[in-house]
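Heads up, the thing below is written out as structure tokens.
Removed from the display is one protein chain of the complex; every other protein chain stays in position.
After this line comes chain A, so read on.
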Amino acid sequence: MSVAIKVENLSKAYQLGQIGTGTISRDLERWYARIRGKEDPFLRIGESNDQHSKSESNVVWSLKDINFEIQQGDAVGIIGRNGAGKSTLLKILSKVTAPTTGRITGKGRIASLLEVGTGFHPELSGKENIFLNGAILGMRKKEIQRKLDEIVDFAGIERYLDTPVKRYSSGMYVRLAFAVAAHLESEILIVDEVLAVGDAEFQKKCLGKMGDVSKSEGRTVLFVSHNMESIISLCSSCILLNNGEIIIQDKVDKVVSKYISNSDGNIINIEHLNLNAYVSLKQFEINKNVFESFDDLMFNLEIDSININPMSGLSLLIYNSYEKRVAIIDLRSELLEKSSKEKNFLKLNGYIKNINLIPGSYTIGLFINSDLCSGDFLNILKFQISEKFIDSKIIPYPIEVRGTVSFAHNLNII
């Protein structure tokens, strides 16, 4: 079997800081270094993952020295946590952006679906949009004409073919968009998590179509998803990325189980987690794997930002295993706000007194509201609360009926 895609020493650097200011002087500096035959002063390949350690070069490596090969006809899944570099890899493969170093060679036309319905114009009819979108994806007019019936049939929009797509339901819109892309005659199909939209039935249909594409038509498929079920059902092999590096490339079940085992055990210490390109968690740690109700939970938290990052909100979010939020630990204070305006890193430690949750497994996430980074970052740490051993003949009620918290209580029988 021949190789469809070969990736060699691929790296991608992003420049951080406030892009757009001060770039003229930097550009001049760069240019001056180049004419003297020196290397770019702002790109030092030797420094790895320097988003964590503060470095003066303000460059982050979103992909670092990636090497892999994909055989023709393979369906390959790409998985990893947020910020692992999946999207960057797809963007480079789809030529949306260029790599910083390294090269990719390949055979056959690439169709990439980083988004469904790119270039759809709301005022144009379904049919006009099929042609426009098809052409954006690289199809010739004749080719689209030939496939028109098939596309319309797959999307199930015969009746609305001449209606402007702004009148479409969102489901119809997505179906039409996917239909166009799925009928593109390419040897390599790159799909980002576009299946997250649309109803379950259509998702199945898309997966089926993608399966057909790789199995019977012999096309190569690259598929990024957070949904392990669709990865397993669709892909034969899989690549796990973490912090811009390949952790493992192997049979799909092996890789997925590695990914799950990484994320399923208790995680009580995280180092170097990028929240976005500007802000990272240098460390986030709790003191124990397993707590008993009414234990104290201690935590350490270090947040690094690329620049001074005034922070107006910071909370710990605790979720139970049904993904229901059980508590917010609000860490806001005037001192925190002040300190975040002075330094570009924050180092906190504290504790939650008497963590009175019922037994079960819980995750801790962060909510951050700051200039450079805002939002919920869930499932960062994971811990258990175990049944408190009570020396008594009374057997505790099953967990399902015990609500969310257990209260310390006292009882007198008079």
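By definition in this document, a contact is a pair of C-beta atoms (placed from the backbone, for glycine too) under 8 Å apart; a residue touches a chain by one contact, two chains touch by 3 or more; residues count from 1.
Convention: contacts and distances are computed from a predicted model.
Engineer: So which of "Transport permease protein", "Membrane protein", "Potassium-transporting ATPase KdpC subunit" or "PucR C-terminal helix-turn-helix domain-containing protein" is the UniProt name of the chain that got left out?
Structural biologist: Cross-referencing UniProt, the chain left out corresponds to "Transport permease protein".
Engineer: Of the residues A:Leu28, A:Val96, A:Ile248 or A:Ile328, I need the one that contacts the missing chain.
Structural biologist: In the full complex, the listed residue that touches the missing chain is A:Val96.
Engineer: Touch as defined at the start, partner being the missing chain; which of A:Gly108, A:Gly156 or A:Gly360 qualifies?
Structural biologist: Selected residue, touching the omitted chain: A:Gly108.
Engineer: Thinking of the whole complex, not just what is shown, which of A:Ala135, A:Leu148 or A:Leu378 touches the missing chain?
Structural biologist: A:Ala135
Engineer: Tell me where the left-out chain touches chain A, residue by residue.
Structural biologist: 2-3, 6, 14-15, 19-20, 23-24, 27, 69, 91-108, 110, 112, 114-115, 118-119, 121, 123-124, 128, 131-132, 135-141, 164
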